[in-house]
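Quick one: structure below, then a few questions.
Subset of chains shown; positions unchanged.
Chain naming follows the written order as A and B, and within any one chain the residues start at number 1.
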């Protein structure tokens, strides 16, 4: 811990945590063992939303918070959280194991996010979004929540396990992306995306097991060729998810004929 | 004021202003009473554009500047400016009352912005843009200015009172968005958008009072159901604007038949 970071004496920081330079750690902060906080971060930023003000933020074991990241109080993160640089995560976010968030991403609070999700850069997770496990959100994807902007109607997005949302897609308010579905780059998603289906542009166009590269010998669901990017303790869940999505995908394909 | 921020003795900072940690306040800065500056900000960043170099930046009363924000010298902000985290505002920006700018937004300078505008995250306000009052710019909206990039032609965008530009839209150079018009998500705007009309994709498709949610009992113009999000002193102006836009919208609807 460097002498030029400002650490509240009320923060509970496990032994062995490393904290970079020019870091501000506020009062309501718990940082568990093995975590590294990069330079210029703000951890435990006070929340102005009353329901979360003065509530703890807990950052799980072995996390890596990269420089210039801002994390508000009033959230909970499982082990091995990993953020890129210049990330913002607002209050009331409940996160499972090993979330990875890319540079310049913004999680707007009051969200639920499961285990092993991966967000790339400039991902914008709108307030109130509900995400399952093993979800991929690529760069410049926005999850919205207001169907008639500006209004007081809040219709967040729901995304089920194993979903992939490719670069530059916008998910419109109230959308529900079914388990294992795949949204192609630059799409605008609305309504219900069926389980194990492929969404392209503004509609469904197939089932995920048709996504394949013959040249490279890989075929979706992605868990079939990309499971090894996850830790050993996640492998059983990935295998079960892969089988379920594959079955759904074949069923979806048959139904369409 | 913390001892580890670097405040120029030439800056004029009202009593009661709070300044976070690791902040750099340069020479040509005026910060008025009641304002809070977050951690890691740079206020009064020297401008390399000659016309604004060594000119004052004035931040009005009761503003909230969130962490990692950079504001150049040579700008003027009315009361209650509010920035998110990691915002950049360049020199020569003239702003009215109570502008709110979301995380990661970039105002590229030499802009005029009226009262009570709201920008969400990753909004990019191109150099020279001219905006009226009560304007909503959602995430990932870009206001451009060069019709033949790269060139020396500068054709900034003009946006009139009460306009809404929804998520992910690009406004092409020289566009003029008429009072109370609404741009749907993911549009590409060019030319003139008629007052109180709805623009979707690359053209006009209706009038704003047709935008409604029967389920929630709300109908545009948005000032009819969302005025209470603004302070009491703005209510008369919102009411007048709402009536004007509604009249324009009905007239536009009739004309199209």
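Keep in mind that, in the parts below, a residue touches a chain if its C-beta (ideal position, glycine included) is under 8 Å from a C-beta of that chain, and two chains touch if they have at least 3 such contacts.
Please read these numbers as outputs of a predicted model, since none were measured by experiment.
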{"item": "Assembly size in copies, with 2 chains present", "value": "3"}
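The rule is short, and it goes like this: only the chains that are shown with their structure count from here on.
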{"item": "Centroid distance [mean C-alpha coordinates] between chain B and chain A, Å", "value": "28"}
{"item": "Residue ranges of chain A touching chain B (in the complex, touch as defined)", "value": "4, 6, 22, 24, 40, 42, 45, 68, 70, 86, 88, 104, 106, 122, 124, 140, 142, 144, 147-153, 170, 172, 188"}
{"item": "Chain B residues touching chain A - in the complex, by the definition given at the top", "value": "2, 4, 20-22, 38-40, 67-68, 84-86, 103-104, 118, 121-122, 136, 138-140, 164, 166-168, 185-186, 211-213, 216, 218, 220, 222, 225-226, 229"}
